[in-house]
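Let me begin by handing over the structure; questions about it come next.
With one protein chain removed, the remaining protein chains of the complex are shown where they sit.
On to chain A.
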Amino acid sequence: MAENKNINKKEDLILFLSDTDEREGLLGKKNRKLLADPFTDNNPITVQVLGICSALAITVQLKPAIVMSIAVMAVMAFSNMIISMLRNLIPSRIRIIVQLVVVAALVILVDQILRAYAYDVSKELSVFVGLIITNCIVMGRLEAFALGNGVYKSFLDGIGNAAGYAFILILVAFFRELLGAGKLLGMEVIPQSFYDAGYVNNGLMLLSPMALITVGIIIWIQRSRNRTLIEQN
């Protein structure tokens, strides 16, 4: 009995770290994999094809894409942590609703704080902050990872997936702003001599379909480099 009590106590102490974390160290091999995988072979956009909706909406210019990435990262890391903390308390029948409430609350918090202390950024993002709630990646990671893993691992998973999402978002925004408007972060980068020689900005790049096509090209390049990602049937 006494021994049993000790074990329980130890478990309480390491609420934030599962046993494996302890053995591996904070950034052990497995934990590093949680952070790095979403960048490459398990990218939320190009491999899992989640979060496409916001990838279309905010990749017209680089700046909103970057700010959106940071906001998504904050929301994902914290919602993953909170759900992971509550994972043994949440009644399984209403777990999706609970996840939604937590995500929505965090998004509103982010929005309110931006409005008070970073007013220009909040204007820049306008409705897209609210749309983080509907970002499939957030719900997807809560359901697939946070409900079954420890708090620290869930935090890493949130950061990792948000970074993978951010990477694609910024890449797409880079090409769309460059080819569509001849600018990067709002500054003219294509020299006037190009325009004088007959170069024209491609207005089509600014429209949503070109985001899909750009993501498609990234998926094509990724799969031709790593053939294991290609579905067999």
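What we mean here is this: contacts are C-beta pairs under 8 Å (C-beta built on N, C-alpha and C of every residue); 3 or more make two chains touch, one makes a residue touch a chain; residues count from 1.
The working rule: contacts and distances are computed from a predicted model.
Peer 1: One chain of this complex is missing from the view, so tell me which of "Na(+)-translocating NADH-quinone reductase subunit C", "Two-component system, chemotaxis family, response regulator CheY", "DNA-binding protein" or "Urea ABC transporter permease subunit UrtC" is its UniProt name.
Peer 2: Checked against "Na(+)-translocating NADH-quinone reductase subunit C", "Two-component system, chemotaxis family, response regulator CheY", "DNA-binding protein" or "Urea ABC transporter permease subunit UrtC": the hidden chain maps to "Na(+)-translocating NADH-quinone reductase subunit C".
Peer 1: Which of A:A116, A:A197 or A:I230 sits in contact with the chain that's absent?
Peer 2: A:A116
Peer 1: Of A:I52, A:A105, A:M139 or A:I219, which sits in contact with the chain we cannot see?
Peer 2: Hidden-chain contact among the options goes to A:A105.
Peer 1: Determine which one of A:I52, A:I66, A:I170 or A:L206 touches the chain that has been left out.
Peer 2: A:L206
Peer 1: Extract the touching residues of chain A with respect to the undisplayed chain.
Peer 2: Per the touch rule, chain A residues meeting the hidden chain are 58, 60-61, 64, 89-94, 97-98, 101-102, 105, 108-109, 112-113, 115-117, 119, 126-127, 177, 180-181, 203, 206-207.
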